[in-house]
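Here's a structure for you.
All protein chains but one are shown at their positions in the complex.
Residue numbering begins at 1 within each chain, and the chains themselves are lettered A, B, C, D and E in the order written.
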């Protein structure tokens, strides 16, 4: 092939390997993507009570997600504004203030006694040593200006210009809802199993969202676990039977995409699931019936897995999880995983889910460990001088996307295709080239007029 | 606050976090500060005899400090000029020559048989293989052109233009004297306890001299050791009572500063010290009396801790130590510590001091370990994309410095202030912007006229 | 000395230390040297049968060396062209295809069913998922366009413009022949002992080829092993007596060089060798006799050690080995060693050689371990700010090279000299400054006319 | 006084077990497990010294491993497919088991149940330069069975909060 | 022949000691120390093989640790303040004690004094990815006391010249 010079060549389905290994590009990503996009930061179950906090990450920045005394959620840069000490070195807890170990500046989590949580609440010697001359209002913790809680998930952006979370999601929201709503369709009925997997993988972070945005093609890499069989109804494979209508759906203007089912207006015929556990099987059936009842002939969607640009992916069905890919360096990420069950599911159903999820995902998951091998050695293998000069191939199904009816701004691409990955890298390219949100295709521009 | 673009904003007390994490700035520091300034390299007790040597560091360069056969001290780059082998891989010893393991070039430490110690003394095959054509004079070890021994401490600079050591110190010298003179005021009466602590800390090196130049404010971080109490008279706290007159004193034109007492003309009333050890207590009292006698109504100063720009700090009282902060990378330093006692103190007094010092300082010190935590996590916490874009705050006492009488070029700033840190970073800024010593405010220019 | 600004100062025998420690120069080396030169990649004994493969390296790129079903040897970039997975994670084996673990693309090793080994042979879903629209011909493994098998050694280059291997070698080939031919002069009579040493050394890769190109001067560094004595006839030293005629010979236009004997037209008087082992001693004698008979009064050469630019060195006599120095970073290389014996030597002779070689070379070799110490601490010691600003000295014998009769393009420089190292760095400089092979002195230009 | 024979028997059992894992004799290794075995490796969190939330809870929260014979057997079977890519080609693994002593022993000889406290250092090396260090505390409950021991319960407190390995494909 | 009971008793004592440290039961740990205990971790220097100056001298030179009950107790008390930031939140620490044998034993049963030679590998992990490896040689002098042992003297030869950790907040 003749050698292109651009990093992304949309019309040919080419992506330069340089974006997976080069430091300069990585630093630009941090600057142009991770300070602008909406990023997943936490699940509300990590901070159920007022005063609760949990640490998280946005790009390479450490943040604290807090719930103030009014119950409102905030996202604060985890670094003392005085001399930079990592303010909170606990992973989680409950507090009224954060007090800095170095010189004792303290910051409020309490929306009542100061204007904003994260405000500088206590400065030892303020009136004496400082002669009252510190403009305390200016020295609160750096706050993410945009924070949004959506069906128990918490998102934030550093960019005051970022569109609303709903506009940022577009109709991808319907598919996110499928994961966050209850199995019977009940709104936001999800609960996080205690604990998060956090682990380091020597891979460029983009291998993960690219994979989860719609890579059915790599099923073959999971043949070993398929042979063994870990699905919740026994037998071979990793899951219960999925709907026949499965396809890939992408949002070209937004960078999101998924594997799942197009809008439909009736529940497909019931296929028994979770049959290894009697209660879980009954619960599964019950939920089917409830969905039939609840949705009637209304539009509904369902999905297996998808990515919200840039670095959050989620599984909607089996397992039901949220994954986040935190960039560490061009060739390292820290991956996080959270698992969801229905809040009101019977204990035994939750337990069946927990056991299944752990066997599937995370560093010890029988499925996911093989993904880690692939992503890390694909990264390793792209570092060489010759190797980094060539392009990855994303030609599968190029030009075969069709508009998807019933979902705004979506295309449907068939089960096996790389359209969604192309959508992801095109959006990546737009972010990298944009000077600000003005240059990014305004989300739902028409609505705004 | 509105975002400044300079790295240092003196009038607002702001310092960009970038100078603590960025590689390019770090390399410029090595080039513009560490090859120009006077750097502490050794204590004479490390090389008491002719032929003794000890290895040290200047910035990222390894050096050997030697005492030649005439007793003169030299500082030599620790790398064979032939093909770069690390010439001396021992930490210390006594020798007549350094012989290179790779090809056997040997260098003299003996000022008598060659012109200069470090000169190329032996080249196997010089007249045969080299046909006598190697200009040996040009290929001696690279020597620091400026070396100064001051009250048993050894200093060096790579810059032939550097002012004299005394001019470089200015009146800061009086405070250094306090640490290096005997407890009774006897000149240069100090002895180094055998052994140096050397350890790696994942922090930018500047956190250390900034701290020691006058950060009383971080006392709060040492509350755990204060509760336990390790002072030499028992009870809570880390030290015996210090004089009431303590304040911070800085040298704006020089970059040095300290916590200590302004010049005074009589000894303050005696406060018993070292009372846990009978002999040490008696020695302390005796020294007080001797000071009263020796100094009468003359000027004297005293101090707790201070920094000589750029990377040497010292404690004058409790403990009595020298610390050096060798840069390794933007986010790593190697810290060294040397401990001092009076040469002629009774053994039991030395022993009391040794025990006390070890409990205080070094990686295992009950006080210092908490500093390491603060500095390393302040560094860690400044690496993020958003985090590195903001500024540290050094506003405490901004505009409240007053000229200090009796000490040339000094300002007095009160016990709690960040004036000294501001002085440090202003000087840092001058070094970084200067093309040569001509651009650095000439020290004692007036004297030179 | 006055400070030069060029990296290489040929007329003064100076080489800047920067080329041993700086990242930018390292990356340029990868680009300008390792993608252009002929590189040693394997020994045929690693792939004796059709379908055999072994992994190797070219610069920082991983490659697979394969033998196709016609017996032809190929060198393929070890990375799946689809999404970059390291295709072959085994070190060696026999296969008909390489199948990618990630999505199952498979590549041929079989020249019969596809045009070229490494061609994309299997794409799951080609006609369905891809709609038959992938130009498979374009997506075979990246192949080294130039591959040459020479007396059981395999070489490759990424540059289609590279001269023929023979032209690249020039008359250095005669000396390589000495290592690759049998001890009795029989053509290509060499066999590789099973297994390769591969190990990481924190040194710039150039220290190794520079050393092996002709550094007799560092013999002194091996005094400890010389005192102990590991030679195959017992006593002190590392080898049997070598010929009196030994000198260094270099190829200024090519960058190669060696320690060995100039062309001669009769065997020198026999000196008994390998006397610790009766059979080996007899074999040695027999080979002498055969050489006398075979070569008569024809030209012959012999050698101890030499370097083929850029990163392959070999020992021709004792031990008889091939070494390759793979760059990893400016300050790290991965070193490989392969050992040779006559294919048809008696088992006990092979065994004597194996025992001797292992005691000599590799990380555990009594000789080589000291080289590793020197190279790694010479690298370490050149990292400092002052240290990297100075120059290594290669003045030994500067201007004393004389043309060597009987070998085209060669100079003879005496036993102790740095002429060969100068030749190496001059060639290095030419590669670094050349835009393409057009700018590199055309090898054997005259012949081509 | 320590029951020397007991202690030695438990230590030897643990070392043999490690051999079976490190020499990849997984089927033999499975035979050392009690049918009701539980393998539990909780996640550990950074929390204050005084907190009770340091470890996730067995049977309730996420854990690096919290499983019984069914999943353990599946792990072994997956390795035996020879296409479990994260372990193919296989890693080189060494289990260093140290500090073993027996804080608890109950029951009569022949049907004893002991708790063994150990430290482990599991070293994993694969392909060229990938290496992982897993260090932590192990508590094993062994039950006596026909002159030998069966593993009934294993807790490993891995000394890592963020797992510093790309995957956990070794038994700890 | 080795006194098996003695060896086993000393080993078990060392493992229990490690448990107390690693499970942060410092008050219990203090009870294992003799009132006259000395804890000595000299600094090591790069000097020729033939030199006698490799280690700093106990009771005279600087050392990473050279202390008795007073300072040891203060270290423990500092940890117990819960605001000793270098250990708050607490590090995860494992002491792996290996190679224990008894080169010397003197005195009558009931008042014996033994020297135990060991190796240690102390792994420390804290916050997200901070990890330290302390490896070296340990020589312990234990004295018998009421059926158990008390630590009278401990020397640790840490295999590091420049300490490659930011702080030494663990007992080695």
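FYI, a contact is a pair of C-beta atoms (placed from the backbone, for glycine too) under 8 Å apart; a residue touches a chain by one contact, two chains touch by 3 or more.
For clarity, every value in this text was computed on a predicted model and none was experimentally measured.
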{"item": "Contact set of the excluded chain (shown chains only)", "value": "B, C, D, E"}
{"item": "Full-complex contact with the absent chain, from C:42, C:230, C:421 or C:440", "value": "C:230"}
{"item": "Identified contact with the non-displayed chain, of C:9, C:25 or C:92", "value": "C:92"}
{"item": "Residue among D:111, D:125 or D:145 that touches the chain left out of view", "value": "D:125"}
{"item": "Options C:374, C:387 or C:413, residue touching the unrepresented chain", "value": "C:374"}
{"item": "Footprint left on subunit C by the chain that the document does not show", "value": "89-93, 193-203, 221, 223-225, 227-230, 334, 339, 351, 354-355, 358-359, 362-364, 366, 368-370, 372-374, 376-377"}
{"item": "Touch residues of subunit E, complete complex, unshown partner", "value": "1-2, 4, 7, 44, 46-50, 96, 98-101, 103, 117, 119, 121, 133, 135-137, 157, 159-162, 164"}
{"item": "Hidden partner chain, residues of subunit D it touches", "value": "4-5, 8-9, 11-12, 14-16, 18-19, 22-24, 79, 82, 87-90, 92-98, 121, 123-129, 131"}
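By definition in this document, only the chains that are shown with their structure count from here on.
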{"item": "Subunit D and subunit B - chains in contact with each", "value": "A, C, E"}
{"item": "Identified repeat of the B-E interface (over half of residue pairs identical), from A-E, A-D or C-D", "value": "A-D"}
{"item": "Subunit B onto subunit C, rotation angle from CA fit, given as a multiple of 5 degrees", "value": "120"}
{"item": "Euclidean distance of C-alpha centroids - subunit D vs subunit E, Å", "value": "27"}
{"item": "Mean-CA-position distance for subunit C and subunit A (Å)", "value": "49"}
{"item": "In subunit D, residues with contacts to at least two other chains", "value": "46-48, 83, 85, 127, 161-162, 164"}
{"item": "Where subunit A touches two or more other chains, by residue", "value": "89-90, 101, 200, 221, 370, 373-374, 377"}
{"item": "Inter-chain touch pairs (all)", "value": "A-B, A-C, A-D, A-E, B-C, B-E, C-D, D-E"}
